[in-house]
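In this view, the complex is presented without one of its protein chains, the others remaining in place.
After this line comes subunit A, so read on.
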Amino acid sequence: MAKKAPEIEEYKYGFRDKDVSIFRTERGLTRRVVEEISKMKEEPQWMLDYRLKALEHFYERPMPQWGGDLSGLDFDEIVYYVKPSEKQGRTWDEVPAEIKQTFDKLGIPEAEQKYLAGVSAQYESEVVYHSLKEDLENLGIIFKDTDSALKEHEELFKEYFGTVIPYSDNKFSALNSAVWSGGSFIYVPKGVKTNTPLQAYFRINSENMGQFERTLIIVDEGASVHYVEGCTAPVYTTNSLHSAVVEIIVKKDGYCRYTTIQNWANNVYNLVTKRAVCDANATMEWIDGNIGSKLTMKYPAIILKGEGARGNTISIAIAGKGQVQDAGAKMHHLAPNTSSTIVSKSFSKQGGNVTYRGLVHFGRKADGARANIECDTLILDNESMSDTIPYNEILNDNISLEHEAKVSKVSEEQLFYLMSRGLTEEEATEMIVMGFIEPFTKELPMEYAVEMNRLIKFEMEGSIG
């Protein structure tokens, strides 16, 4: 079936606006840079102290020697803080035209009109646009960018910040703790449930600029929230670094779902630490989609520390030419009758490399705990690679663990079948791929599912030849 492969197109959202930043730190990471960031933000002393301690730890900590190749990452070449505009826009009208234009290209205002209850759109390091609908405010839900939350809800902030992921957790959590900027802060009070997803968009738009957002979500007893973020980043010739930290606390009987689609340009190092802690009968769900980037290392974790707590992670990873996705999930069963499921779907094409790396831990107290792991990989051609590296740690006999792993290729028979109904080879392959990741897409809010399908279509272009 000879067909000319279309040229690999430029990264879809790879447009680049003129730099409108009014302040940026010098390149490289020094004590002075961290002090400057903290000063710019008019932070309390304890936060500066925390940042500096984290910085020390970052210096001391060696680079991880597992997962992907980080040797191309030069910490001295990165700008750690860029403030894009003077003040935070509260309404859409106040947002500077150039930044708005970028958002326009991403379709954000439209999405907001239709679906958003509150928008927290991060442009470069600072949140420039942040609105919260009245009904959420009336419910007592706090949904702010993390910098504002530190100013306006300092006590609440201080109580939880760094409790799930201490700066000393790993080298990149130390880095984030030292230079964090932006991100979302959500507090949902006791018993408050909201069905409307809270949404935020992120975008890196400055060459060599790291994005170190810090997200903290607290779901109080019996409360429920769904947070959604989507990311796109423009193309640059030198490496960019995205290293976020997301901490989530779900209290007794609470529910939290965190949905991410990340579509990074293929020069971005995406090194993210995400972790949630669940009290008794609480539920945490990570819906995690990883597309693009040069290297992604990301393993959303859930600590099931209360009896009957539940954790679900559904993820997809897509690796194309020159891309490495080292992604997976971690579940820590620390209490009786906790349960977890991991569904990982990944596919690689044009020489891409996907690895599922996961950990399921059953502690001594995890009587009656159950875990179910399902990893499926689809390989689209002979140059692409996939690997599955599951770790299980079991310290209790009374548990159940199921693991299913499957690697498949798009079969000649499937293609023949679909093409015999009139679909082109490209359409047929796309349909098989879409079907493969359907367990993920069906969990997405409507407009994200649409965007996801569009991205997959785009990703699939040029894959057949």
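Before moving on, here are some points about what is shown:
By definition in this document, a residue touches a chain if its C-beta (ideal position, glycine included) is under 8 Å from a C-beta of that chain, and two chains touch if they have at least 3 such contacts; residues count from 1.
Here is the rule we go by: contacts and distances are computed from a predicted model.
The subunit not displayed here is recorded in UniProt as "ABC transporter ATP-binding protein", chosen from "Circularly permuted type 2 ATP-grasp protein", "TIGR03915 family putative DNA repair protein", "ABC transporter ATP-binding protein" or "Hydrogenase-4 component E".
Among A:L48, A:M434 or A:A449, the one in contact with the hidden chain is A:M434.
The chain omitted from view is touched by exactly one of A:M385, A:L423 or A:A449, namely A:L423.
In the full complex, the hidden chain is touched by subunit A at residues 1, 411-414, 416-425, 427-428, 431-432, 434-439.
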